[in-house]
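A single protein chain has been omitted; all remaining protein chains appear in their positions.
For reference, chains read A, B and C in written order, and residue numbers begin at 1 within each chain.
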Amino acid sequence: MIKVAIVGGTGYTGVELLRLLATHPQAEVTVITSRSLRGTPVAELFSSLRGHYDLDFCEPDIEQLSACDVVFFATPHGVAQAQVPALIERGVRVIDLSADFRLKDISTWEQWYGQEHAAPSLAQEAVYGLPEVNRAEIVGAQLVACPGCYPTAIQLGWIPLLEAGVVEPAGLIASAASGASGAGRQGKTDLILAENSDNFRAYSATGHRHLPEIEQGLRQVQPHDASPAQVTFVPHLLPMIRGIHATLFAKSQTDMSPLELQQLFENRYKNEPCVDVLPAGSHPQTRSVRGTNMCRISVMQPQDRDTLLVMSVIDNLAKGASAQAIQNMNIMFGLTETLGLESPALLP
Amino acid sequence: MIKVAIVGGTGYTGVELLRLLATHPQAEVTVITSRSLRGTPVAELFSSLRGHYDLDFCEPDIEQLSACDVVFFATPHGVAQAQVPALIERGVRVIDLSADFRLKDISTWEQWYGQEHAAPSLAQEAVYGLPEVNRAEIVGAQLVACPGCYPTAIQLGWIPLLEAGVVEPAGLIASAASGASGAGRQGKTDLILAENSDNFRAYSATGHRHLPEIEQGLRQVQPHDASPAQVTFVPHLLPMIRGIHATLFAKSQTDMSPLELQQLFENRYKNEPCVDVLPAGSHPQTRSVRGTNMCRISVMQPQDRDTLLVMSVIDNLAKGASAQAIQNMNIMFGLTETLGLESPALLP
Amino acid sequence: MIKVAIVGGTGYTGVELLRLLATHPQAEVTVITSRSLRGTPVAELFSSLRGHYDLDFCEPDIEQLSACDVVFFATPHGVAQAQVPALIERGVRVIDLSADFRLKDISTWEQWYGQEHAAPSLAQEAVYGLPEVNRAEIVGAQLVACPGCYPTAIQLGWIPLLEAGVVEPAGLIASAASGASGAGRQGKTDLILAENSDNFRAYSATGHRHLPEIEQGLRQVQPHDASPAQVTFVPHLLPMIRGIHATLFAKSQTDMSPLELQQLFENRYKNEPCVDVLPAGSHPQTRSVRGTNMCRISVMQPQDRDTLLVMSVIDNLAKGASAQAIQNMNIMFGLTETLGLESPALLP
Partner (left out) sequence: MIKVAIVGGTGYTGVELLRLLATHPQAEVTVITSRSLRGTPVAELFSSLRGHYDLDFCEPDIEQLSACDVVFFATPHGVAQAQVPALIERGVRVIDLSADFRLKDISTWEQWYGQEHAAPSLAQEAVYGLPEVNRAEIVGAQLVACPGCYPTAIQLGWIPLLEAGVVEPAGLIASAASGASGAGRQGKTDLILAENSDNFRAYSATGHRHLPEIEQGLRQVQPHDASPAQVTFVPHLLPMIRGIHATLFAKSQTDMSPLELQQLFENRYKNEPCVDVLPAGSHPQTRSVRGTNMCRISVMQPQDRDTLLVMSVIDNLAKGASAQAIQNMNIMFGLTETLGLESPALLP
């Protein structure tokens, strides 16, 4: 059994790790930290976990964390970069769900997150945990930086087109929408139900922190001679709990037929257990991946015009965060990649 | 592996059986029927099941069904009573999720369901599949009648009080509310989102079909000399998908202290793997059981007055239907009772 | 034109007053206060009011408020009792939407609200602003205490039965549910959408602050020789924005036929412009009163048993708060009672 610690267990990515690991046959959560709730049983905060965990929140302790095989960070940005170096030194493997180690360009990170980075060299060593691109590197990684939710949905949607170089890399347009759990479990007026139910709006349209991550990821897969991908990214807030839907537009630079386009996607992902290319003409639904590690994708060319449309759905807390983190753990520890992640979506 | 057939696989209890059985380690769905969709892949109707089932809907065929170890009926009332007799004759075990075999009094059934009962003698033989009451009978049953969703939540809430004879059996009041999936997957104007979102209303307040089932079940557990339980039952429709919340009021006939009341409940359910008595003072939430076979219950005596309040939550499609059906299957086949039903609730 | 001031304009009852008064033909909002947002245009906080108000939030100032004909308090409890005495002295009329002046028994108020009352004698003078009971007193009142949301729905539902003395006053049971706007516009984790969407739960079941107000109001209308009304009140939180549904159970002490029961209600409210008794057998829907000052009620006797069922719906922010406050203003100033409140509900 893999001994697992979770740092920051009171947020949504924390409770999602707990939900998924509760039935993982090869992993056991032995430590879960929260400064503010130390001493409180996990199942008291989340009644859904009653009967599944007999564990109290504790203060983060380097000795206790070091005794685990892997430490997940489910914390706001800034926390992992302060605590991870000591763990790395002691040889513990770390999977960070926050934004701390996602960007290779430290100055870009510092600009978007408004603070100095505390462990820039680790950011270089960290492997970006998108298995569909970096599986080989993840196997041996000591530190994995899990992708953000929007970046996961958007990269998986566009990767086949950008790898193949069949769309114009400048002028990419991503109109995406997320369930409210993406904003985390925090008491802000802007997040209360009475402000958000029966309402829809965009936010951070002039610049969202996931933008540089998306562009970094897309550029990584482009042919070397391609001009760098440039994205206009507009996120929206949905009056629902879970799910991200990315609606992706790109200008075609190819004469591929609809069938060839479909095959491009099916071939790219035919060995990927967590990406599902839908039949031509389908519209993916967020509920079809609720609670799962799946990404479902469709591609089409509306009205046979120049714009290629890709739609991609994930569960922001699952493939967009905690389930993908477990997928990374499975890869790192040589387990079947989907172990503990096999349940179908909760539908309806 | 238990070979499973599902008759009527296009509704919500059907797809919920498929969702839960997809990861059941000792059962495999080999037949799923739908007259209207015969030949259609299951995963085409429910995209959440892509990758989990390579099975087409087929017409119900007595030979094919008889080749299975157990047949689940996830059909509207009236269907099972027509098809079950032939299966019973051939020795197949049947778990019926519909209302066909729940009531022992056939004239009551015929009055509430407005048609003649086609298999009245089987209704006598059928075991009412509420494991917390009838576990011993379920073990050897050939035909199990799964309880309705409201009846499950309401009986589990009141059983400790009625068994102990500490409340007035006449004048029981059940104010309950269900998510919209309880109305099934059917295209009625009354069920569309634009009519039900941001709305709340009661329905069938003068008499809901679950009323006689609730009273039958409660009377079964009352002491022999008690006057028969009589319930005023008002169901409401919630603007959400899954979950039943039962708010139960009864006039106290006891001097038990709050602590003794709490202990009455904890003792009654201490060996029940699927009933969770919450700490005193708790308010159960429907989301804490979403997708699971759990029933969470709390009991209190507001303002130390004469009225005892019990609150009980289940997932109407899970403990209220398909998961409880699988619990019954596990008992019938000598498996661990919660096999395949261990995942925590999807929260948030 | 009546010059109106609103103290505490940043919450939901404040913005609802603004919404309704924007088209009131005989009233004009001239002052709106908020300490924290002083200087901010009202329409900047609530974009729905752009083009309707050219008014900034200001600090509460006794001179400015005294220059108005009427001051509405849309503040948390405790605020009005501190500021109202000075206004009353200067002859300004006050309509308080908070709980400060609703209870006549000051010790009960202090017990439930956990603080000393700052103006106990004003609480005696205040008129409880339920027009269907106290219309005559409201006409000449200088200080009106607007009823709470639950108390409005529950009192209007039970008044005909209690006035007629046809139900047992002890053992009354009120199972009620409210949209999330009832909890106000405040950033608490418990109120965010991700915690409340697709979820249903009770709260404060052991004792909610509206309980003494409900009982006070019911006792006021009972015959003098009746034993005092005693209520078990369980409020629930609905995954939606607006609306209260009260499901009310009482033990019958009458032989009235269903028709006579229906007529009792129709007669009681036949001259009430804001109470609508639905045809026998109806189930009121919260959306049928969304945004309006209406209360819709139905009464029935399920299964011809001893329990009388009343269901009552209002919009918690409208008839349950701000619209009823305007109804009171209309009465106080001799206007048509429904002036400015005539728009039908927003449905769907």
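Convention: a residue touches a chain if its C-beta (ideal position, glycine included) is under 8 Å from a C-beta of that chain, and two chains touch if they have at least 3 such contacts.
Since the model is a prediction, treat every value here as computed from it, not as a measurement.
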{"item": "Contact partner of the left-out chain, one of C:155, C:288 or C:327", "value": "C:288"}
{"item": "Which of B:67, B:106, B:183 or B:226 contacts the chain that the document leaves out", "value": "B:183"}
{"item": "Selected from A:234, A:256 or A:339 as touching the chain missing from the view", "value": "A:234"}
{"item": "Subunit B residues touching the omitted chain (full complex)", "value": "12, 179-181, 183, 185-198, 239-241"}
{"item": "Residue numbers in subunit A that touch the chain omitted from display", "value": "170-171, 173, 175, 177, 179, 194-195, 197-203, 205-207, 211, 230, 232-234, 236, 238-243, 245, 247, 249, 251, 281, 283-287, 290, 300, 302-303, 305-307, 309, 311, 313, 348"}
{"item": "Subunit C, residues in touch with the chain not shown (by the definition above)", "value": "12, 15, 18-19, 22-23, 46-52, 181, 185, 197-198, 241-242, 276, 278, 282, 284-285, 287-292, 294, 296, 317, 342-348"}
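Following the convention adopted for this analysis, only the chains that are shown with their structure count from here on.
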{"item": "Cα-superposition angle relating the copies subunit C and subunit A, to nearest 5°", "value": "180"}
{"item": "Best-connected chain pair, where connection means C-beta pairs in contact", "value": "B-C"}
{"item": "Centroid-based (C-alpha) most distant chain relative to subunit C", "value": "A"}
{"item": "Subunit B and subunit C: spacing of chain centres that average the CA atoms, whole Å", "value": "39"}
{"item": "Averaged-CA centre spacing for the pair subunit C and subunit A, given as whole angstrom", "value": "46"}
{"item": "Distance between chain centroids, defined by C-alpha means - subunit A, subunit B (Å)", "value": "36"}
{"item": "Where subunit A touches two or more other chains at once, by residue number", "value": "12, 181, 185, 197-198, 241"}
